[in-house]
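The structure is given below, and queries will be raised subsequently.
So, chain A:
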Amino acid sequence: MQLTAGNISVSLAGRQVLHGVDIVLEPGQVTGLLGPNGAGKSTLMRALAGQVAHQGRIEIDGQPIIAMNEADRAKMITWLPQARVLSWPISVRAVVELGRLPWHGWRRALSQVDREKCAAAMELLDVTGLADRPATDLSGGEQARVLMARAVAQDTPVLLADEPASGLDPAHQISMMAALRQLAGQGRTVLVSLHDLSLAARWCDRLVLMKHGLIAADGPPDEVMTNTTLRDVYGISARIGHDACGLWLAPLGLTGGESDNE
Partner candidate 1 sequence: MKHFGKRVWTGVVAAAGLLAGTAGALSGPSVASLNVCTDQLVMLLAAPGQLKSISNLSRDPTLSPLYEQAKQHPINKGVAEEILLVKPDLVVTGTFSLHNTTSLLRRLNFRVEEFKYSQSVETIAADIRRMGRLLERTGTAEAMASRFEHQLAGLEPLACSRKPVAIAYGVRGVAMGKGTLAHSAIEAAGFTNMAAELGYEGVTAFPLELLVQDPPDLIILPKPTPGAPALADEILAHPVLARLKATVTGGFSSPAALSCGGPFTMDAIQELRALAPLLTPCRKAPGS
Partner candidate 2 sequence: MSRPVLISLLTVLGLAGFVLSLLIGPARIGPVDSIEALVAGGNEAAMIIMREIRLPRALLGVLIGFSLGVAGAALQGLLRNPLAEPGIIGISASASLGAVLLFYTGLAGASFLALPAGALIGAAICVLVLLAISAMQASTITLILAGIALGSLAGALTSLVLNLSPNPYASYEIIFWLLGSLKDRTMDHVWLVIPLMIAGWAALWASSRTLDALSLGEEGASGLGANIPRARVLVVCGVALCVGAATAVSGAIGFVGLIVPHLVRPLTNRLPGQLLLPAGLAGAALLTLADIVARTVIPERELNVGVVTALIGAPFFLWLVIRSRKELF
């Protein structure tokens, strides 16, 4: 499903965080959301998920999300927040099963379909072996995968993931992105925010760069990842290269400073 957002403005605590952002997310693609800290990435995601008050229009396949109640919206959009919160030592399986809440609602018992979706999600994120362990006992990387599995189990057309790969080791970062690509391949609309430039460039079909609450660049990685853009958005210089699989980037130093090691 196509997620269209027009002229989105958000102000938090009296401060304007987003200034009229336009973005269209297409199904079948992984869109990477990049930008320096404070650029407004999380806020934009929250607005798209309908979690924060905003001005402007957000629609899914033409239907405004404002008009939906929370329960229906949860069947359309999955939002995986940045903060990884697990309040109780519940088992990994129970965490993933929470993803099915919007679908079975009042009915306590999980249906066969629910169970299958959960099993598939755990398989995709390779946490099936951890199913009976308390989620709070796991390492940070394992918890990140468990929470992503929960998001996958929610099985919605749109997935918004806020920094799901941060703090993960390289192997797990790669498998997380691979999982997202697989979801996109199933026809879902995936938006993921990242800090790792190489990871973003290699695994995303499209990159959106933000700075100061505005979209600074939007397009395929080849077009967006240039030294000019990196200087303007991040204030860094980098070595950019290509190989058979895609781009790679190595940040070198800050622009306009003596730390330029070029």
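Selection rule, in plain terms: all candidates are chains of the complex that A comes from, given by their letters.
Keep this in mind: a residue touches a chain if its C-beta (ideal position, glycine included) is under 8 Å from a C-beta of that chain, and two chains touch if they have at least 3 such contacts; residues count from 1.
In this text the structure is predicted, and so the values were computed from the model without any measurement.
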{"item": "Chain A in this complex - touching candidate among 1 or 2", "value": "2"}
{"item": "Complex interface listing, chain A residues touching candidate 2", "value": "49, 51, 70-75, 78-81, 83, 85-91, 94-95, 98-99, 101-102, 105-106, 134, 147, 150, 154"}
